[in-house]
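Quick one: the structure is below, questions incoming.
This part shows subunit A:
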Amino acid sequence: MKKLVIDEEFCKGCGLCVIACPLELITVGTKVNKQGYPLAQISDANQVKCTACSACARMCPDAAISVYLPKKD
Partner candidate 1 sequence: MNKRLFVKGNEAVCIGAIAAGCRYYFGYPITPQNEIPEYMSRELPGLGGTFLQAESEVAAINMVLGASAAGVRVMTSSSGPGISLKAEGLSYMAGSELPAVIVNIMRCGPGLGGIDASQADYFQAVKGGGHGGYHLIVLAPDSIQELYDLSMVAFDLADQYRVPAMILGDAMIGQMKEALIPHPYQPLAELPAKDWSVTGKGNRVQGNTVKSLFLQDGALEAHNWRLHDRYQQLKDREVRCETIGIDDAELILTAFGGAARIAKTAVSMARQAGLKVGLIRPITLFPFPEQVFRQATERCRRVLCVELNNGQMVEDVRLSVDRQADVRFYGRPGGTGSLPTPEELFEQLQKHYKD
Partner candidate 2 sequence: MDNNKMNEDVFMAGFGGQGILLVGNLLAYAAIEAGKNASFFPAYGPEKRGGAAMCSVIVADQEIGSPVVGRPSNVLLLNQDAMAKYYPRVRPGGLCLYNSSLIDASGHQRSDICSLAIPANQIATEVGNVKLANMVMLGALLARNPLVQLESVKQALDIIIPERNKRFIPANLQALDRGFSFATA
């Protein structure tokens, strides 16, 4: 399950999410979107480590990041 969802259309690769993440789980890669911006990304392994603290989403100037947590049954 993905906790972080980064919208590729909205992301502008500024990297503010990268410095916001206390666990350094996010990077800006080389893949570019339609506007020509490189995209922020998080690996599947790091998705697991993510605590859903939302610091990245709070910093994102483009409201490109959504954060989810699995329901505990």
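The set was built so that all candidates are chains of the complex that A comes from, given by their letters.
Throughout what follows, a contact is a pair of C-beta atoms (placed from the backbone, for glycine too) under 8 Å apart; a residue touches a chain by one contact, two chains touch by 3 or more; residues count from 1.
Predicted model, so just to flag it, every value in this text is computed and none were measured.
Shown alone here is subunit A; of the other chains of the complex, listed as 1 or 2, the one that touches it is 2. Listed in rising order, the residues of subunit A touching candidate 2 in the complex are 12, 32, 34-37.
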